[in-house]
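Just one protein chain is left out here, and the rest sit where they should.
Naming follows writing order (A, B and C), and every chain is counted from residue 1.
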Amino acid sequence: MIIEYENVIIKTICRLLIPFIQLFAIYVIMHGHYSPGGGFQGGVILGASFILLVIAYGLEESRRRISLKALTIYACVGLFIYSGIGALCLLMGANYLDYGILPLPLSSIATIRAMGILGIEIGVGIGVMAIMICIFVGIASYETGGENG
Amino acid sequence: MNTMQPQAVILIVLIPLMSSYAIPLLGWRWKGSAYFIALIAIGASSVCSLLLLWTVLKQGTIHYHLGGWLPPWGIEYVIDPLNGFMGVVVCGISFLVTLSSKESVEKELPEKKVRFYAIYLLLFTGLMGIVVTGDVFNLYVFLEIASLTAYALIAIGEDGAPLASFNYIIMGTIGACFYLLGVGYLYIVTGSLNIADLAKLLPPLYHSKVVLIALAFFLIGTAIKMGLFPLHVWLPDAYTYAPSAVSSFIAPLMTKVMAYILIRVMFTVFQPSYSIEVIPLTVILSWVAAVAIIVGSIMALAQRDLKRMLAYSSVSQIGYIVLGVGLANKMGLLGAYLHILNHAFMKGCLFLVAGALMYRTGMRNIFQLGMIHRKMPFTMGALVIGALSMIGIPPTAGFFSKWYLILGSIEAQNWVFVAVILASSLLNALYFFRVIENAYFEVSRGHPEGEALIEPNREEVPLSMLIPILVLAAGILLLGLFNERIISGILIFALPPGF
Amino acid sequence: MDVFSSVRPLLAILVSLMAAALILVTGKRPNLREAWTILAAVAKFLIVLSMAPSVLSGRLLECTILTLSPGISLKLRVDAFGLYFGLLASGLWIATSFYSIGYMRGLKEHSQTRYFFCFALALSSTIGVAFAANLLTLFLFYEILTISTYPLVAHKETPEALAAGRKYLVYLLTAAVFILFCIAYTHQLGGGLDFVGGGFLAGKGSPEVLRLLFVIFILAFGTKAAFLPIHEWLPTAMIAPTPVSALLHAVAVVKAGVFSCLRVIHYVFGPTLLSDLNLWLMLCYFVSFTIVVGSLFAMVQDNLKRRLAFSTISQLSYVVLGAALLTPMALIGSILHMAFHGFMKITLFFCAGAIFVKTGKENISEMNGIGRRMPLTMGAFAVGAIGMAGIPPVCGFLSKWYLCLGSLQAREMVFVLILLISSLLNVAYFFPIVYNAFFRKAREEEPLQREEASWWMVAPILICALMSVLFGLNPDAFIRFHQIASLAAANIRGLF
Partner (left out) sequence: MVDYLISKYNYWVYIFLMMLGFYAMMGKRNLVKKLIGMNIFQTAIILYYISIGVKKGGTLPIFMETAPRAADYINPLPHVLMLTAIVVAVSTTGVALAVLLMIYRRYKTLEENEILKSIR
């Protein structure tokens, strides 16, 4: 069990850093479809920011902010966005993940595709973040039980 | 809708995938819904797989391009008669096993029900993905999905389960990594990951050592994953300690799907002529398989735990499949294909029976079964049919796969294999009749381990467990009687070209 | 030869399968349960009998059920030989059913439902063996027969009974494995597996291969026919209830073995091929050895059922000897002996069972004076014994006569001699039993008044004994055994 670490410097630095880390993570996610980066990397960074929170403020505090159950929901919703967009293409009559068909008010097929993959990256990002935190929290709190897969 | 048929290719994977996310979401509110979601998802997949098989047999191979990207750049799902057949086998057995899992999960894992079914569906997704994909790397991803979920599911079992699961993780990871290396080597020389594309690009490169190494990695990797004899060490523990719902799901399907990968690699990615002629690969495989058959049977003979005995018998039955593949003639291969189906039915049935025994009596020692047939007559009837099929008594299904394998061995003029197949029938008879004897006769009276006599009141397992058992048992008989329909209707088209 | 498609062969099999299912369902009500057995037995016999006229007029009845494997169907075909065995098995099943009911109720045995279920199953597979049109179909029913008889052998569930059951399985499954190999190899050599009168393997392989195949075939099927030295399971299986022993010996199991041997000799290899391969004489000597040594073994047994078992071992080899001599007379004799031995042996076993039910005695040495207590039973026993020794007018004489004629036709005096020696040995081990039963005094403490077993048991005994005599006087009585046997022999030799 990770308990709160009584050190002002670490706490303050974490407080300051975490928003920036998260901002960077979102940047990575949003640019994933045409530059290095993407949902997985961004999601990991986003997850790391929470892990930092756990390290600095202890498990209890972070549990208060984001519960294990909520994380499960996040993970599922994230992956649901991903596969849902794919399935949406199916419903529109194209192949799975063929975003060109999506009815977005954009000029060209290429931009629609770009938007489609962005949606996917966002879904993946949310999912990965949630699962990363899940793994960490699950392992850190082994006395209280819970496994993941 | 006209486009529905090809879309079934992706739906077969997508439905269980999305349902596995839906389970925690819905299960949060309604715990009982998990079972039904899983059942409906697998049922829908089954419908898709039947539709696909029907389409494939009528219209020929289906190609499905993910995201509309054409191969070899995009990922392609290909359904030909072989994986159409595999799909139906996996879906059908999964459906029955899932149907029966309700009560035993309720009893063994009441707290973890929701998570159990989420992971369970992911495992199913992985298996189906392996079956439908036409891309070697995508196959690796699905392989890992299936393996990871299997590790997790095995780990939640009783007593030695976590350790068994950990050993499986270590072995399984080596296997999967070897597979990945094989993919890498093929990618170096061809620059392609698409199976059809590879099959086109490889023949001019057959002289290359790299291709040879790639094939070797593929073989070892899949051999570990399917528990072929010297690499089977993870299998007995994993099957024994897993919760009964899990072992009856993994045992009939996991190793079969891995055998499917082996067949796919040997006969589609590489041309049969390469696997057979350039290196004596099939010879090596078939000899290893022959040893596996005998050793598996002998080890099974030494067990007193029913599930463990079945696990070792799986090791030997995998040998049959690989032997058929290794014979590399028409009859042998047909026997191997048929045995994939038959063994899925037999092992499904037997593991479900073992699960039912655990559920009702909590017992697994075969020497303590005394007079259990009074208590559970239908379950024990199914056990007898399954056992007879394992021994290879006609007209059960097990006899006919053996029959084709023997024909194949004779065609290959290899008398040792004939002897091995026949001897293993006898060994099977030895250990299965021991179970039957204990279940039907009052042997236990004099036996030192047989003290725990069961009260002979009639107490069958719940219908949701009994029906799948009986369906599988009836299936064993019907498959045996109508095996020729399956062969001439489906399997003959699944043979690699040139057979 | 005309071939007609007909469902009657299938019906004959299904009738007892249905009965088996009904027996399981109505297991709680003994009267209804046993009604099914009897009903099925009679129905089966009538169905088989209804096929006799068309077969006798030279037509074959065929029924293709489904395809088992590419090129091989699950096919039933009733030819004269199959019909013959079918009539024998289904006819004796009626007697055995009545007797079983008497026996099982008399001893208040446990697990009677299982018993009758397996019995019905065994009988349908026997009919399947009889009517099988090819080797794979035959093997299919042959295996079901093996498996369904196992619970019968181990019925008593004592350690000895279980050991006997295990031994039975070990012997017969091992043999089955070899049969399977032979069938697969035959398939490889000959392409098809359908029985053809006169054989289909000629010219399909080198002589060495065919010789080896033949030897394995005969030894494998011969395990069920209990040739020496692979006979051990049969005397051990005598621990089973007496009706089961009767079934094993007279009706189904060993007869199925012998029947399959004959199928292999005459319908797979064929007389011409066998004489070309010089195998027939070897086989003749081999079975002659069994005839003589089996009888010698029988002499030293004190347990009545074991003695009968060894007698069976010896008598079955008559049948194979007749077939192996390859002459028409010997063949008719061999086929006739199959049925006649069935009737005589079932009489003897029924008697042994009746004695056991009434007095609890199993050993011959205890049976002094028993003829006075159970005169009907022992009278029937005497008839059976006389038949076994081949003394007219009991039917055993007829078949032996044909066998001797056949040996003379083959110009092999040795086998006439062997048949005669065996007759003498039969006299030596059966007649003392009869003598002691009637003319020796029982021990003091035993009651002297007449007390037969129940009529459920005595009636079948008397009917079987009567039949033995009747067939000896007129082999064409009722079911025309002689005519069918001659037709079968003619079929084989290609003179229809």
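Points to keep in mind about this one:
Keep this in mind: a residue touches a chain if its C-beta (ideal position, glycine included) is under 8 Å from a C-beta of that chain, and two chains touch if they have at least 3 such contacts.
Since this is a predicted model, take the numbers as computed values, not measurements.
Shown chains touched by the hidden one, complex as a whole: A, B. Here one chain is not drawn; of B:F137, B:Y206, B:F378 or B:F499, the residue touching it is B:F137. Among the residues B:Y187, B:Y206 or B:F378, only B:Y187 touches the chain that is left out of the figure.
Interface with the hidden chain, as seen from chain B, comprises residues 137, 141, 144, 148, 151-152, 155, 159-160, 162-163, 165-166, 169-170, 173-174, 176-177, 180-181, 184, 187-188. If you put the missing chain back, the residues of chain A touching it would be 34-36, 38, 40, 135, 138-139, 142, 147-149.
As a convention for this text, only the chains that are shown with their structure count from here on.
Taken as a graph of touching chains, this assembly forms an open line, each chain in contact only with its neighbours along the path. Ranked by separation of Cα centres from chain A, the top chain is C.
The chain closest to the protein's centre is B, with centres computed as averages of CA atoms. Mean C-alpha positions place chain A and chain C at a centre distance of 78 Å. Taking each chain's centre as the mean of its C-alpha atoms, chain A lies 35 Å from chain B. Residue positions of chain C in touch with at least two other chains are not found. Residue numbers of chain B whose C-beta contacts span two or more other chains: none are found. By the touch criterion given at the top, residues 388, 391, 393-395, 399-400, 402-404, 406-407, 410-411, 418, 422-423, 425-426, 429, 433, 437, 440-443, 446, 481-485, 487-488 of chain B touch chain C in their complex.
Taken together, the chain A residues at the contact with chain B in this complex read 69, 72-73, 75-77, 79-80, 83-84, 86-87, 90, 93-100, 147-149. Those residues of chain C that touch chain B in the shared complex are 66-70, 74, 114, 136, 139-140, 143-144, 147, 151, 154, 157, 159, 162, 165-166, 169, 173-174, 177-178, 180-181, 184-185, 187-188.
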